[in-house]
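Missing here is one protein chain; the remaining ones are kept as they sit in the complex.
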Amino acid sequence: MEVLESGLGELFQKPDVWGFREWVHKHKDKTLTSKLMTEQEAVAKFVKDGDYLGTELYGTVRAPMSLTREVIRQGKKHLKLAGQGIHEIDLLLAADLVDTLDITYIAWEVYGISSILRRAVESGRVKTADWSNGAITWRFKAAAMGIPFIPTLSMLGTDTLKNSSAKVVKCPFTGQKVALLPALFLDVGLIHVHRGDKYGNCQIDGISGFAFELARASKKLIVSAEEIIDTEEIKKYPEHTIIPFFLVDAVVHAPYGSHPGEMCYNYWRDEGHLMNFLEDSKDIVKTKAYMDKYVYGPKNHDDYIKLVGIDRLKKLESMIGGR
Amino acid sequence: MEVLESGLGELFQKPDVWGFREWVHKHKDKTLTSKLMTEQEAVAKFVKDGDYLGTELYGTVRAPMSLTREVIRQGKKHLKLAGQGIHEIDLLLAADLVDTLDITYIAWEVYGISSILRRAVESGRVKTADWSNGAITWRFKAAAMGIPFIPTLSMLGTDTLKNSSAKVVKCPFTGQKVALLPALFLDVGLIHVHRGDKYGNCQIDGISGFAFELARASKKLIVSAEEIIDTEEIKKYPEHTIIPFFLVDAVVHAPYGSHPGEMCYNYWRDEGHLMNFLEDSKDIVKTKAYMDKYVYGPKNHDDYIKLVGIDRLKKLESMIGGR
Amino acid sequence: MADYNETEFLICVASRLMQDRTIAFVGTGIPMLAASLAKKMHAPELVVAFEFGGLGASLDKLPLGVGDSRTFHKALIASGICDAMETAQRGFIEYGFLGGAQIDMYGNLNTTVIGKYWPPKVRLPGSGGANDVASHCWKTIAIMRQHDTKRFVKKLDFLTTPGYLTGPGTREEAGLPPNTGPYRVVSNLGVMGYDDKSKRMMLLATNPGITKEQVVQNSEFEMLVADKIAVNPEPSAQELKILREHVDPDKLYI
Partner (left out) sequence: MADYNETEFLICVASRLMQDRTIAFVGTGIPMLAASLAKKMHAPELVVAFEFGGLGASLDKLPLGVGDSRTFHKALIASGICDAMETAQRGFIEYGFLGGAQIDMYGNLNTTVIGKYWPPKVRLPGSGGANDVASHCWKTIAIMRQHDTKRFVKKLDFLTTPGYLTGPGTREEAGLPPNTGPYRVVSNLGVMGYDDKSKRMMLLATNPGITKEQVVQNSEFEMLVADKIAVNPEPSAQELKILREHVDPDKLYI
């Protein structure tokens, strides 16, 4: 294919379709075996130094926070990340565990830019390549489809394309220019869901963001769930399964697993906690104190829940809207 | 893009992304206006001679049969079709309304090949191009994504590719060969669903086949529904909406709209009716008699229901499995 | 005349640009408030699309982000980011509302870096959905809270999100969909559009008390000025009442 233009951004993860196929063929367990385990077991077993890691969420909503805190506690280093994210990426960056970022948006939405991201990237500690939100999700989608690239009309004509690793070609059917996005296969995906069974069949309420795509794009997939349900419930409404068991390596029961973020229909986001963090994050010493208290302090998610306090969590439950 | 190999099949519908965009911009109604109408009104208003038509179904399951019969009654000619289909395509072919077929599979599954297809294609009356099931659905998916083509590893190395209009190129990221499938934008899509509101927000139970893709790939979309529900029901579970209102041009209330096919959780397929048709279809005169009785005879779907008989339909309801 | 602050005025001006019976992509902050206000004023059938998959939400309560539960509360569909972006890519979404740290005379936006790309002087959030929205929506409206020469610049440090790129025909030349592009810019000084022929930004209306000279002086690039400059009506008592009591009663933004 004649390439008209190539983005100059580094391709942090090659779109190795054959490698992914061989990997899942060899390693993925297609049997109905319970994958219930603690977050310590899951992270110890399935996350390695140097892994390319992806988290699925919408801002601070349905974020795999309990899993992220455990990744940090276990000090998994030299991680590559794809983000689209906020609090979980801030924490990983603050812990200095990240080497590269395929970034589309890391900031606090209406509350502005991330001080931690600024320190990490402006110091040259973390390398970046830039993409649009659509583009990075379509990269997951290409991986989920098992193809090496996918075309889009996004990013054309911009520095975003120039600093990505997309390529521009001419469509052989229409003659129009399109950007080709390389598939993004993750070493590890982290997803927090409303409910799943012990095998890893999962349901999500409300919007599903990019859970469908990220789950299918991950070599190893760790799922945390607010609730563990019986497989009979899954079988009753199989059209509600968004992640089938054979994609999943570990299922972690994690009530309030998205705290301090929101979980739709379950609990509202902890605005006070996040505002304090946002303030703390502007200062290196205060960031460290936050990390010590909320990430390194608790030995696991149960401990974290106790630290935050069940009354506070119940209050957040009372603040969430219904249908 | 350097093309290594080009399928020699005719491209019956060009992947005109800009044309589709302009069309939906100009014609699609983005307002919450009732689109409830009879199948006569819907077909008269939205199907034209020469249109490229797509039906969504799984074999004889959740097939838009009431809409198909109306298309035939109104004698819409020179149609182009994409199939993956059985009974509805047999009827359109038997009525001699079809000029070209992007075919992936037209047959009666375990009961064997379609006599009507044989007569239509072997006589040279209907032109064909061949695809795999995956490929034709990915062509809809490309259209649904708004991109001119999508890659796949299907069809490579085969006469199926040679007699399609796919093209083989080298992936600029990995060097591997991939087949590029041209997006398939439909002039008209026909879909039968379990329930929808008057604006066209639709829900489907069980597997969703390629309803998501076909709905989004259609310039004009006619939906028939077993049940018309209140919009408040849609709003309560927005994650169950598979087709949002702004894709839809007409909503037709059609209980038993998939007869003689199945509608999961509603009614089982009418095996007796289909076996008789299958036998009749082997003979031109008997095929015509079937068409006269079941397609041209009833003046609308209500009439058809009366002809089939409510007792028979109630029996089919009793035969369907639950969850 | 009611007393109001600059943010409230900005919201009202943006809100009035939102056309009833269309689909609009809105982001966090002012676009969200403007959409909510529009739905309660002149545009009850405005269909609000959020990039993570919520479409047609009631906006009874103000979302805190583009993916929180309020973005799909009583919505007509709650799907995912691919469906939302692809709906735009297919041409179904009329308006997109954006912001940026810098904008140039062709309406291109920078939300990526100040200084060189890497390591940058200031790392900004990145494109987010902005690049997609501006690539695919028919008309984009940029909201710039602070109109000054550091933000309305001759040359962007980084072109994150496409406007008219380097002038007429260059969007199409790059492969972007025909007949799309920037439509309006709403700033704290006024409302800008684009000259049909040159595709350059042009002042259309000023806020009360603001002169066209102020707008020109606060733009580093040469701002075109329409023959006839309108004055944006101040927020009405009804707009302010709805904005304060119904759109953002908890004072999250205003």
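Some points to look at:
Chains: A, B and C, in written order; residue numbering restarts at 1 for each.
Rule of thumb we're sticking to: a residue touches a chain if its C-beta (ideal position, glycine included) is under 8 Å from a C-beta of that chain, and two chains touch if they have at least 3 such contacts.
Predicted model, so just to flag it, every value in this text is computed and none were measured.
The undisplayed chain touches these shown chains across the complete complex, A, B. Contact with the omitted chain, checked across A:V24, A:I229, A:L278 or A:I320, is made by A:V24.
Contact with the omitted chain, checked across B:V43, B:I72, B:A135 or B:C202, is made by B:A135. The residue touching the chain not shown here, chosen from B:E213, B:E226, B:D249 or B:D280, is B:E213. By the touch criterion stated above, the residues of chain A touching the omitted chain are 17-18, 20-22, 24-25, 28, 30-32, 143-147, 199, 201, 216, 231, 234-236, 238-239, 241, 244-246.
Residues touching the missing chain, restricted to chain B, are 57-62, 84, 103-107, 109-110, 113-114, 117-118, 121-124, 127-128, 130-135, 137-138, 141, 152-160, 163, 168, 176-179, 206-213, 262, 264-265, 269, 271, 320-321 (touch as defined at the top).
The working rule: only the chains that are shown with their structure count from here on.
For the pairs B-C and A-C, the count of C-beta pairs in contact is higher at A-C. In this assembly, B is the chain whose CA centroid lies farthest from the centroid of chain C.
If each chain is reduced to the centroid of its CA atoms, chain A and chain B end up 37 Å from each other.
Centre-to-centre separation between chain B and chain C, using Cα means, comes to 39 Å.
One finds 28 Å separating the Cα centroids of chain A and chain C.
Contact with two or more other chains is made by residues 152-153, 176, 178, 206-208, 323 of chain A. Shown for chain C are the residues in touch with two or more other chains, namely 54, 72, 74, 78-79, 82, 89, 136, 177.
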